[in-house]
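Please read the structure below before turning to the comments.
With one protein chain held back, the other chains of the complex are shown just where they sit.
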Amino acid sequence: MSAVSVQAIVGAAPSPIEAPDVDYATISPLLIILGAAVLGVLVEAFVPRAYRFVTQIAVAVVGVVAAFVATVVVGAGLDTVDGEVTGRGGPTAMGSLSVDGPAVVTWAMLLFFGLLGVLLFAERRLDGGLSAFTSQASTPPGSADERHATRLRIEHSEVFPLAMFALGGMMFFASANDLLGMFVALEVLSLPLYLMCGLARRRRLLSQEAAMKYFLLGAFSSAFFLYGIAMVYGYAGSFGLAEISTAVSSQIGGQNLLLAGMALILVGLLFKVAAVPFHAWTPDVYQGAPTPVTAFMAAGTKAAAFVAMLRIFFVAFGGARWDWAPAVWAIAIITMLFGAIASIAQTDVKRMLAYSSIAHAGFLLVGMAGLTSGDGVTSVSAVLFYLVAYGAAAIGAFAVVTLVRDAGGETTHLGRWAGLGKESPVLAVAFTIFLLSFAGIPLTGGFISKWSVFAAAWDGGAWPLVVVGVVASALALFFYIRVVVLLFFAPPQGDGPTVAVPSPLTWSVVAITVAVTIVLGVLPGPLLDLVQQAGAFVR
Amino acid sequence: MSDYADYLATYASVAAIIGVGVLLAAGMLGVNRLFRPTLTTPAKLLTYESGVDPVGAGWAQSNVRYYVYAFLYVVFAVDAVFLFPWAVVFASIGWAAAIEMAVFLGFIAVGLVYAWRKGVLSWT
């Protein structure tokens, strides 16, 4: 820091600081969720153990539902802004949050995923009356202490406040309007997830390894993100997306700082969305984490990170589009191809779904290459629709994974799934519907989402991406088909898989996600209209 | 729609150079691998550091109790960092500032309360 600026800070008379003017009503969904999280911490501290689990569920569900209602109210009250592009809503809380159409839609989407996640967390009928989470994370796996804790029926009901914190972070991430806020949100959403990954009741070593890997790589990527922010600040002199955008379009010189900053921020975000070559953590973490957490994480993190990425790159770096687009193109292509090809070699259901999640990150990046405005499907609306369809199917697929079990807990080896179609036709059909949606077969949400991102990309001139995307989906289909063949036609190994009888909680998650997947395939109009009306980002 | 593709085509040379680079490196290493003799002995496969054989396991743990120190330090240090500048402008903003600082302190207190109830603060 130069002497002049030190002088400026120390010597100047304390200029009157205005009390920040915050419109609490507009950001109420965010406040409700974070409030529910804090309340959950207090519940954990004071409510007796016997009532704790149920109280936590109640707090989380009420919080999510209340936040959802608040989101709908906020969304209905957004003003239409006519700028360069049509948008709704605008910055609030001193410009640190942008509650615009895409942000509100993402909030609603995340809350929906959050509700499904909480229902899965709450399932206790699968494992002898205990939840999927370890009794006491601090005991060494397989030790006498662990058995003692299990016998006492101790449970980590902290997952509910942790999930609420993560959810709050995701919602903040999707609507943050300056880079610093984004970084805070990124950490708020990541830290609870690192922790939750290590809480599996079964196969705890795998789970702890997953948490460790996720934490180390995540911390590394956060550092990239932060370094990028610093560089962009050096270039634009501001953290605000609007000011950066102005600087990008008008400022001359300092391009190197901007380019380096964009690249580093892109790396940080691509890590979160699991795009190649920043995907290495995904299979291990998805496999090791407790399956309900995987479901929540797969749907929620991807949605929040993609919306944040679109916001940064469309709003702040929109003027430098020709500089970042080639990188996005290249990464989209290798991500789609790698995800599709690598999933072919998988023998574990959760790893397979992880690679499919990588491939879907590629398809979503194709959407990002599309148009930012126009009459047809824009990038933002296509990506939002895709995220809903993918998230619903992913949560549903992981919910099915929690139900297929043997004596050692969930049995995720694909070979053990042979003959599921005979054991439980309903479950097998549900899983097939999710796989067909991942594959993009018509009349499932996956088809309309692929069609809309491809349409947006084609309008944006990204036809090579569309061609590669179609080829990659055909490739990926090979694998999904293999799984379906296994479910229905392969002879079962030994006694075949057993399907645990779940409580209505898990059943309702499977039923809701199947319904959403099919409705989005047959009648996608209402949701498409909604995301279309959400308009563009407002800075 | 194609001007964008044309623009991207200018990156083709970059892609070509990357490709040539990868091929070159892989080729050199590959040729090396093909021609060199590989005679491994147990001694050659040993991990070494500055010519010294490793001693003991690579895994050392520090006592978990120090976590409490770190925890309390973070709680109160972060408090202090925000309290000092707040104290400077408190008078000019007024009650709003008091309430907002109370909310902030409340959040910190919730964490502390949780730690206390979980028995983190007791030494044994």
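The chains carry the letters A and B, assigned in the order they are written, with residues numbered from 1 in each.
Just so we're on the same page, a contact is a pair of C-beta atoms (placed from the backbone, for glycine too) under 8 Å apart; a residue touches a chain by one contact, two chains touch by 3 or more.
Keep this in mind: contacts and distances are computed from a predicted model.
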item	value
Missing subunit (named according to UniProt) among the choices "NADH-quinone oxidoreductase subunit M", "Amino acid/amide ABC transporter ATP-binding protein 1, HAAT family", "Sigma-E factor regulatory protein RseB" or "Helicase Helix-turn-helix domain-containing protein"	"NADH-quinone oxidoreductase subunit M"
Visible chains that the absent chain touches, using the contact criterion stated earlier	A
Of A:123, A:146 or A:459, the one touching the omitted chain in the full complex	A:459
Sole residue of A:220, A:233, A:451 or A:507 that reaches the chain not shown, by the stated touch rule	A:451
Contact residue for the chain not shown (choose from A:436, A:509 or A:538)	A:436
Touching the absent chain when the full complex is considered, from A:218, A:362 or A:524	A:524
Missing-chain contacts mapped onto subunit A	376-377, 381, 436, 441-443, 447-448, 451-452, 454-455, 458-459, 463, 466-467, 470-471, 473-474, 477-478, 481-482, 485, 488-489, 524-525, 528-529, 532
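By our rule, only the chains that are shown with their structure count from here on.
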item	value
Separation of subunit A from subunit B, taking each centre as the mean of its C-alpha atoms, in whole Å	21
Contact footprint of subunit A on subunit B as seen in their complex	1-5, 7-8, 11, 88-89, 92-94, 96-97, 107, 110-111, 113-114, 116-118
Subunit A residues touching subunit B - in the complex, by the definition given at the top	14, 16-17, 19, 38, 41-42, 44-46, 322, 325-326, 329, 458-464
